[in-house]
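All protein chains but one are shown in place.
Chain nomenclature is as follows: A, B and C, assigned in order of appearance, with residue numbering initiated at 1 for each chain independently.
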Amino acid sequence: MLANLSPLADFFLASEIASKQGSAIDELWWFETAVTVVMTVLIFVGIAIFAYKFRKRPGVQATQIEGSTFLEIGWSIFPFLVMLVMFWWGADLFYAAQTPPKDAMEVFITGKQWMWKVQYPNGYREIDALHVPVGQPVKLTMASEDVIHSFSIPAFRVRHDVVPGTYDTLWFTPTKPGTYHLFCTEYCGNQHAHMIGYVTVLERADWEKWSGGGGAGGSLTEQGQQLFTQNGCSTCHLLDQQGRCPILRNLYNKPVQLADGRTVLADDAYLRESILMPNAKIVAGFEPNIMPNFQGQLSEEQVIQLIAYIKSLSPATPTSQQGSQQPPVVIAPKAKPAPTVKTIASIQ
Amino acid sequence: MADTLVAPHEAEHDPHLRHHFANADQQLDSATLGMWTFLITEVLFFGGMFTAYVIYRSLYHDAFAATSMVMNVPLGGINTGVLICSSLSMALAVRAAQLGQRKAQIISLLLTMFFGVVFLGVKAYEYHEKYIEHLIPGPNFQFPEAPQYFHNAQILFFLYFAMTGMHAVHMIIGLGLLTFLLIGAYRSKYGPTYFTPVEMIGLYWHFVDVVWIFLFPLLYLIGHTK
Amino acid sequence: MATLATRPTGYSDAPSEEEPLNYLNATHGWKSWLLTVDHKRIALLYLFSITLMFFMGGTFAILVRLHLTSPNGLFSPEVYNRLFSMHGIVMVFFFLVPSIPATLGNFLLPIMIGAKDLAFPRINLLSWYIYVLGAAFAIYAVARGGVDTGWTFYTPYSTTYSNSYVLAAAFGVFVAGFSSILTGLNFIVTVHKMRAPGMSWGRLPLFVWAHYATGLIQILGTPVVAIALVLVGMERVMHVGIFDPRVGGDPILFQHIFWFYSHPAVYIMILPGMGIISEVISCFSRKRVFGYDFIAASSMGIAVLGFLVWGHHMFITGESMYTGVVFSFLSFFVAVPSAVKVFNWMATMYKGSVTFDSPMLYAFAFIGLFTIGGLTGLYLSTLATNVTLHGTYFVVAHFHFVMVGGMVVAFLAGLHFWWPKITGRMYNEPWAKFAALLVFLGFNLTFLPQFILGYLGMPRRYSAYPPEFQTLNVLSSAGATVLGVAFIIPMIYLTYAWFFGPKVGKNPWEAKGLEWEVASPPITLNFEKTPTVTEEAYNYGPVEEVIG
Partner (left out) sequence: MSTLTDNKHEVTHGHIPKVGTLVAVWATLIVLTFCTTAASYLELGEFNIVLAMAIALTKVSLVAWIFMGVRYSTSLTRLFCIAGLLWLVIMMIVTSSDYVSRGWQYQAQPWSHAASGGDSK
């Protein structure tokens, strides 16, 4: 539905803003554009006037001028002050963009060479498509399976690289229902240009209807629980009393004392590293070289599911998924059209 | 400033004075400054690897300690001693060139090259030792001593081979330059009025020794007793 | 003036009338060119080779723009990825970094400071051979199929997932880096040790100051990209390495080490251009440069501060936001010296007697376009708008405004300004004015639409794009063809002028500077007698007015 608009209309449509942050950043954008236009006009007109006014005329000698420290200091300090305004304004918005609110809905994204795999808390999965309710802050926790990708939604003015080996987060609050472009903006190989998709913002009611069904294999937490038992994690990580390995209940987002004296926060990245390369950080009071490396045996989605399950073990933290708060909604999975990969793109 | 381009009498009997320099001092000063500028590029060239080392040592503290246990510390110490001796003989060679003592130049240059070759020999032995124990990062890397650091240890061994390998390449280039000096000394080219090449290659050799003085504790000593 | 030593006309190939001896006709034969240690001849060797590489890179650019005329493009994605990567590598490492220092810098720096040659002539020739070796590897990589990692060689794609000729291209760039190091080394030692008596630091032409600062950056930065590429090469060979996330390596560390050089590299590219513009503006306004000390100090300031800002390339690639804030602040700090230069050039024209020869037209274009390039850089050093624009065509437009609108335009200004000095003959002025205008128009038509594409969010390095961006891309491609033609015209009339242009005397522009006091083209040793400098640079007349 995007393509059939006249070129001029879509020219402005594409620059629309559909997130709270987006409008905040756009104000700063127009301030910078104003400064650029003013300075450019000043310089171009200045050159034209000086060139014309002081052009070579017979009998007129150029008067030699040494220079003036006062002017020099003036046109160093003044531009720097204007730049400081840009710096402060930009840094403030950037900090806001980097700190997701506590009540954000969490969605997990896995970047893989040339597709985006999206996992919702209720277990539903999609490829190259993201559905979010309007007005609800959404936090994306992103991982990459191979090279560096970059999850970018121009209409929301959000973008963050997805670096393999760790988690990157990104958050936004959609304000306008509609369909917006999703791009990969870090070069990642042949089909880099086809690693695109659409973000659909739905009204609250439509979204509830759309996401009601949940995933075939149960919610993310249930899938994590199955993995937790299948891979034998439960044999050492006993949930309620001290086994040979650290207790995972009430662990998420709590400080952890390490064997070498450092304390780190048990955030997503810590949990991921401790699953894949457990001996990178040994918890104080525990022996190294007990838990095997799972690097290469678990896919990124499985790690996400395990972490979702571990998070569900610490109900205190609000960011755990809705799924785990209420009892899992058991509805016979309605026959839902299998999400073909490029349903929307095929409309073009 | 000498009014004519080059003081005529000096140009004839000093064949080593390049045409665009006014006098020998300016030539030596320029050469020394040029060499030090080149050494800055070498400092930053090795600096890239040292930065990576600093970052990964702080990130994977224990894995690096485990890898130091595998290193042959006595051999590393001997190698450091060998390189320090080669630095001494190189300094003596430069001194002999400044005084124009042909025999002393030849002996000290030969001594420097001997120590250099010994160092490379020991290095080759260590590499062979690592090859046998499958410690070269890549598909057939094995690390039985501390299997839990299997992944992170490969970073340290990669850095080990990158740093000591690049250092060895610089040693080989240094040996090539020393042979060039040996031929010149043999032909008694270097004397009190012209010893610039000896001093420049001496600076280069001392720099290679300086790099090893840092490499030895970082790769061999830190944490090897845990 | 002592009569110039004239060459006995006994030579068979001597031209009919008595031609004075100069560096061009002093010796003949290809050996005299390939084994020369004369800085002027080496400058011409470089001029020839970088022009070749410029047109090679330019062809890739034209193919890229042709591909982007339609949303799904003409070539397959693999071919497109190789085209833009090779365009980047050839242009950055084989044209932008070496061009002005190796050609005009090599030719003019010794003459401007009153020396007979650079400090190490043989190392100067060695640097050209190393450049040719590096270019040979790059051309080999192109011939065998090119590299598809972009000019940035980001890991883990370049080390693990790319199956193109990364090793050959990386080695070519590694070798070319040493050519840049040797040129920088030569310039630094020459300026320190080879200045004529009376040529104190305060009397150095600003062209020399700019090249001294560039030499510092070349020395302090280039080895770091050399080691980065060596580590990428080793990682490709050993299938595992320190940037490999599968063993705990951090791809962002590669970006740190790479950009530690690659941001100062953009100052290696722009500073010599600024040096040229200071000379051209001062000559064609017949005026002393306004605030000489501040322009010299700003060159050194850019060289030093340029090393502290590389993190603004990585604001959203996983760098911690605290480091991001520090880099953002320092990036604004490094913008101040550039702004000071632009204002000083404008002030130099104040109360001058300005003539509109083609070098001056290029200088006007430089000031305008470089200002736009610099101002759009502020968007990218502001943290919040960087999030909006990183990886889009806004970045492409920004750096092309500074590289093509800044450096290439300054290079053309320098070529035209010193062409009579290099060849002893004047080029065709009307053609030059036309070419300058065409460059300005073609350039703006190519890159202004890309700013808008960037704001709309079109990602860079995309072989296919959503159809609503097509109109702007077609505009940009049209501009690219105009720009391509505009770059060919100077090559034609300058080469024509070299052989058939009217002969000129020592100082066709009546400019100030030691290079205008020697013959054009100069004799092999530049000066019959080492000059003694008694006046400051740009002494177009006694100082009559001091403002504030």
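Rule of thumb we're sticking to: contacts are C-beta pairs under 8 Å (C-beta built on N, C-alpha and C of every residue); 3 or more make two chains touch, one makes a residue touch a chain.
Predicted model only: the values in this text are computed from it and were never measured.
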Considering the complete complex, which visible chains touch the unshown chain? A, B, C
Which residue among A:Tyr95, A:Trp210 or A:Phe294 touches the omitted chain? A:Tyr95
In the whole complex, not just what's shown, which of A:Ser23, A:Thr229 or A:Gln297 touches the removed chain? A:Ser23
The one residue from C:Ala138, C:Val230 or C:Leu253 touching the chain left out of view is C:Leu253
Where the unshown chain meets chain B, residue by residue: 1-2, 7, 10, 22-26, 28-29, 32-33, 36-37, 39-40, 43-44, 47-48, 50-51, 54-55, 58-59, 73, 77, 80-81, 84-85, 87-88, 90-92, 95, 98-99, 192-193, 199, 202-203, 206-207, 209-210, 213-214, 216-218, 220-225
On chain C, where is the contact patch with the chain that was removed from view? 192, 194-201, 220, 224, 252-253, 256-257, 260, 307-308, 311, 319-323, 326
Those residues of chain A which, in the complete complex, touch the missing chain: 20-21, 23-24, 27, 92-93, 95-99, 101, 137, 171, 173, 264-265
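Basically, only the chains that are shown with their structure count from here on.
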Which two chains share the largest set of C-beta contact pairs: A-C
By Cα centroids, which chain is closest to the centre of the whole protein? C
At what distance in angstrom does the C-alpha mean of chain C lie from that of chain A? 37
From the C-alpha centre of chain B to that of chain C, how far is it in Å? 34
Which chain A residues reach two or more other chains? 277, 280, 295
Among chain C residues, those touching two or more other chains are 246, 248-250
So, in the complex, the side of chain C touching chain B is made of residues 115-121, 123, 181, 184-186, 188-189, 192-194, 197, 219-224, 226-228, 230-231, 234-235, 238-242, 246-250, 253, 256-257, 525, 529-530, 532
Residue ranges of chain B in contact with chain A within the complex: 59-63, 146-152
What does chain C use to touch chain A in their complex? 77-78, 81, 148-150, 154, 156-157, 160-162, 245-246, 248-252, 285-288, 290-294, 315-318, 321, 324-325, 328-329, 332-333, 335-336, 339-340, 342-344, 346-347, 349-356, 364, 367-368, 371-372, 375-376, 378-379, 381-388, 390-392, 455-457, 459-471, 540-548
